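Left out: one protein chain. Kept in place: all the others.
Entry: subunit A
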């Protein structure tokens, strides 16, 4: 990570030398112990990094082989190491604090959101006066002010607004995201930065990705070395797809208060457009939630269902995930510890997944998530698509979205036919969707696809297209 010099073997000094050294250090230490509160403007003060120096300037039994005790590592942290934090929310605020107090100074933070009052129970860099302001901006302001010398640069944007040239500049990337899609995109981006020589990944193109996630009293932290260790997509099964209620239940046989709420949200709202034509339901608008709540109550009383409350309504409409400060504190701390280890080689890095829960006592489980041989993101191997030649394109689309190992959202499928690039189906642009929709009902054979044909699939879950190879079963 940092330029090193040859490993110095400890030399045995003679008694006099040792005594001289001891007296000199003692004198210096006395000065350290009695602080005069001398602070260089925006710089360091006496004793500031004492807690960290113990781990950076001394040898130890658990350091990595390439660890060299000395002042260079702290210098690297303070002056050279560039670290990116994705998300300035529950995990992001904690991460920024943790990194700033671990010697990292060159920190960038990306978050497109603005501050909401419901953030204030855990996103401690924000106050009620900040509601409505961009999270990245306010977070950076707070940390830069509280931790002198720290330079957090905010980016009030989506991660997708940046390309390789941005991400390539960082030594380490830490994610505190609340969406699997965003994680996968970030994962895909770092994989796209990798260079392979003769099938072996060039280590200098690897940017470690530390990923944290929390939900209520549970959380996880993992370290990903793209191209070397399990990536997000290798373990996609660990993120089961979101459960939606079946439409027939919502439409004609509600049993739970949630069904009544979904009825109001999915069926009544588009039909009645209560706040004007084309005005879509905004989960952050209390008036919208109130409307859904009242409609849901009406439906509930029709079916003798109890339990519809405003809080439940909001929770269902916004897909609210309960959250507290403590879980975020724990997971972000674990992530930041790993960032410190990676940057300094002071200890062995987590290999590679930590699970945490404090519902009943406190429970952690640490294991090595394994790479998937044919991972759609990091295996470099074109994905196998097994279909009959008489299967419809619709079937392929369904597989791409429903398979637990792919879980694509709105895949766009293109291929090369007769030397020309052809879009088979694309959902995200209305005019193209309309034009290519008839293809869904055509068979793969009718579309002119041959056995072994390569299909390129683009999706929000990945910045790079994923290559698939058609394998006709009949």
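One rule holds for everything that comes next: contacts are C-beta pairs under 8 Å (C-beta built on N, C-alpha and C of every residue); 3 or more make two chains touch, one makes a residue touch a chain; residues count from 1.
Assume contacts and distances are computed from a predicted model.
S.K.: Unshown chain, UniProt name, "Translation initiation factor eIF2B subunit delta", "Cullin family profile domain-containing protein", "Septin 5" or "NEDD8-activating enzyme E1 regulatory subunit"?
M.R.: The UniProt record for the chain left out of view names it "NEDD8-activating enzyme E1 regulatory subunit".
S.K.: Which of A:73, A:98 or A:144 touches the chain that is not shown?
M.R.: Looking across A:73, A:98 or A:144, the contact with the absent chain belongs to A:98.
S.K.: For the chain that's not shown, point to the residue among A:205, A:364 or A:443 touching it.
M.R.: A:364
S.K.: Looking beyond the chains shown, say which of A:261, A:281 or A:334 touches the absent one.
M.R.: A:334
S.K.: From the list A:165, A:242 or A:306, which touches the chain that is not on show?
M.R.: Of all options in A:165, A:242 or A:306, contact with the hidden chain holds for A:306.
S.K.: For the chain left off this view, which of A:61, A:278 or A:419 is in contact with it?
M.R.: That would be A:61, which touches the missing chain.
S.K.: With the missing chain put back, which residues of subunit A would touch it? List them for me.
M.R.: Spelled out for subunit A, the touching residues are 18, 21-22, 25-26, 29, 32-33, 35, 37, 39, 45-52, 54-55, 57-62, 94, 97-98, 101-102, 117-118, 120-122, 124, 128, 146-148, 216-217, 221, 249, 253-256, 303-306, 311, 314-315, 320-330, 332-334, 336-338, 340, 347-348, 350, 354, 358-362, 364, 366.
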